[in-house]
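Only one protein chain is missing from this complex, and each of the others stays in its spot.
Order as written gives the chain letters A, B and C; numbering starts at 1 within each chain.
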Amino acid sequence: MGNFTGHAVPGTFFYIMGIWWTIKCIMKYFFKKHKRTSYLGSKALFHRIEISEGTVLIVMAVSGMLGEQFFPGGPYLTLYDYKNSQWVQLLGWHHCTMYFFFGLVGVTNILCSTIRSLPASFAKLIFSNAFFVETFIFYNHTHGREMLDVYVHKLLVLAAFLTGLVAFMEIIARTNIAVELLRTSFVLLQGSWFWQIGFVLYPPSGGPAWNSVDHDNIMFLSICFCWHYVLAIIIIGAIYAFVTWLIESRLKRFFPSEVELLKNTEREQESEEEM
Amino acid sequence: MGNFTGHAVPGTFFYIMGIWWTIKCIMKYFFKKHKRTSYLGSKALFHRIEISEGTVLIVMAVSGMLGEQFFPGGPYLTLYDYKNSQWVQLLGWHHCTMYFFFGLVGVTNILCSTIRSLPASFAKLIFSNAFFVETFIFYNHTHGREMLDVYVHKLLVLAAFLTGLVAFMEIIARTNIAVELLRTSFVLLQGSWFWQIGFVLYPPSGGPAWNSVDHDNIMFLSICFCWHYVLAIIIIGAIYAFVTWLIESRLKRFFPSEVELLKNTEREQESEEEM
Amino acid sequence: MGNFTGHAVPGTFFYIMGIWWTIKCIMKYFFKKHKRTSYLGSKALFHRIEISEGTVLIVMAVSGMLGEQFFPGGPYLTLYDYKNSQWVQLLGWHHCTMYFFFGLVGVTNILCSTIRSLPASFAKLIFSNAFFVETFIFYNHTHGREMLDVYVHKLLVLAAFLTGLVAFMEIIARTNIAVELLRTSFVLLQGSWFWQIGFVLYPPSGGPAWNSVDHDNIMFLSICFCWHYVLAIIIIGAIYAFVTWLIESRLKRFFPSEVELLKNTEREQESEEEM
Partner (left out) sequence: MGNFTGHAVPGTFFYIMGIWWTIKCIMKYFFKKHKRTSYLGSKALFHRIEISEGTVLIVMAVSGMLGEQFFPGGPYLTLYDYKNSQWVQLLGWHHCTMYFFFGLVGVTNILCSTIRSLPASFAKLIFSNAFFVETFIFYNHTHGREMLDVYVHKLLVLAAFLTGLVAFMEIIARTNIAVELLRTSFVLLQGSWFWQIGFVLYPPSGGPAWNSVDHDNIMFLSICFCWHYVLAIIIIGAIYAFVTWLIESRLKRFFPSEVELLKNTEREQESEEEM
């Protein structure tokens, strides 16, 4: 929807999911590294997590679609107005299509976790596809709008494209935690950028939108986009530090001797990779 | 040819081949996974399949080329009209060139299956080349046409380019079933989009074409393209479910004990990859 | 130089090198496959071949640079005309820079073959760089020229870029003979396209150049580019068949029993890869 809420809601969704994926990715990395501590990272647990994640994604997507269709003055599932021979609120339908693909990600997550014969890469592929579809739709979303409006959406397209690209590369190339966190950093960037768009185009204070033909605004938003990215990096760093501290302190309390052993193995492995 | 048939025919060709490649790719995946059941996936069988596939491609390509050249009012193999000093029906020659490259795919398929010393990657390379050539020609196909016409062909270019790109990446990077099905999904997308172009530009009902300067039509076709892609995903999902069911039920009937064994090995392998 | 010779000469250079690289690449493939027949592909021989190749490249590059500088009316090594405060024949200097980079490829080839401590990947990198530099220069070469002229050079840029891209991918990704032949096919394409440009812009018959604002000419040159590529594929196929026949017939004459053995091993290896 073309108002502040219509941008704050997806922004919040992306931010929540970005933080969650960051936590999951760091936890997986630690459980993989400390193979001995597998009692914390049992497969059954991860299956249940995948299913919950899928459910949350579906709930978000469905609520987004319902919001787009049935808000007061929405299209109410009408696509074409035969009386006036015109399309009904195509922008709303654009948003619905995007929500639908993220819902599909949730469905695939659940299917890949419950049905054994499905390869896990399907879920990753649909994930990357959802972001590419978002890229494609936002790219064709702003025909004939004003310069500033087009520009902030272009930056959104950039963030979505980069997320999809990194997610796709995780499928075909050798992957590591750095690349995975790069992906989640782009998701966080997109989340906070949605909020920024809301503030720029529909200031919640009720004031007028920013001057949409002033070049300086665009110059500022360019670096503002970079600052949002710095924020994403800082948040990921904080989560990394917190999760590391949490896991190590929990281990220490229960298995003080094992932690020492782990640290030594770690150090040896690292020293081999180092050179 | 610039009419409904000229778009429905290649669309149907792509759809048939897309469905076939999806089936082949899923079957290969299963035979690879269940190495023990190799009586179903004997090499000789796959060789014969490749040769049949090549023959079908050649037949499709030749019939397409003949159709483009010898339909009433076609160029009849004339390239340059020396009397009037002008080129003869270059669009038809464009289409012929594209058909020719798909015919070449068929020829390479047959050669790579019959001649032992030829690496199998040649067939994949020519396959990816055929789609890149299609991309190149369609990209240079719509000089000076109207906005809507250009836009629907641009989306076709996108689908063809993505197919070629994924096919090329299968040659140089580590590949898996998800990437292969991504490729076939783009082939299906292209097939149904050819039909869509036919309906938009040359409605078979005989009515007028869509308003080619209405921005809303373009906005709608953007999401319509995504819906076509959803359709492709659903069809691939259905084929996957059907082939899985077929293979497992056949196995169960003949070797009930072996199926149980297979399932267990599967589960163990998966559980290792999972983390 | 802006005449027929100035395009025919580099075209011939590229064609000769393209054919030679194709032969070398196929020979290497066969020697690698038939490890037992290493008496044909001794290291010393390959070193001498690399050095000869480098020398030929340097001779070509130097003769090209001399031709650009000292043809009647050329810049004669003057870059800036201080009297009239203007640059002297910058297009000639553009061509010289390109020739220089190809000469550098030759130098690196020789260095990497004679000095042991230099990694062989340096030669590949400089090779790929030479084509990227060519891409870059041709891209900035046609400011303010006519449509047809710009278009034929754009296609040249495309061919050079693809060559560089494939050569670069050979460095970072797993490579095989298909990718290497793809690279040589683009070199051949570029070679014959240089000739095509000569015929289009400076017809050797002395007639006028093609009409540079006729859209049909551009439409024709698009498919003509594809036909040149078909020619490159056919030539590579013919070379492949000839080299295969040559090697196998020579082996058969001297070691008839070994050939049978080889064929069997081959067949077994292939059958494993096949599925």
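Going forward, a residue touches a chain if its C-beta (ideal position, glycine included) is under 8 Å from a C-beta of that chain, and two chains touch if they have at least 3 such contacts.
All of these numbers come straight from a predicted model, not from anything done at the bench.
Judged over the whole assembly, touch between the missing chain and the shown ones holds for A, C. Here one chain is not drawn; of C:20, C:71 or C:122, the residue touching it is C:122. Summary of contacts with the chain left out: across C:133, C:166, C:200 or C:251, the touching residue is C:133.
Across A:45, A:77, A:209 or A:226, the single residue that touches the chain missing here is A:226. When the omitted chain is restored, the residue from A:59, A:77 or A:173 that touches it is A:173. Interface residues of chain C facing the missing partner chain: 28, 31-32, 41, 43, 46, 86-87, 90-91, 93-94, 97, 100-101, 104, 116-117, 119-122, 124-126, 129, 133, 136-137, 140-141, 143-144, 171-173. On the side of chain A, touch with the chain left out of the figure occurs at residues 169, 173-179, 181-182, 215-220, 222-223, 225-227, 229-230, 233, 244, 263, 266-267, 270-271, 273-275.
We adopt the following convention: only the chains that are shown with their structure count from here on.
Between chain A and chain C, the least number of touching-chain steps is 2. A comparison of C-alpha centroids places B closest to the centre of the full protein. For the copy pair chain B and chain C, the superposing rotation over Cα atoms measures out at 90 degrees to the nearest 5. With each centre defined as the average position of its C-alpha atoms, the distance from chain A to chain C rounds to 44 Å.
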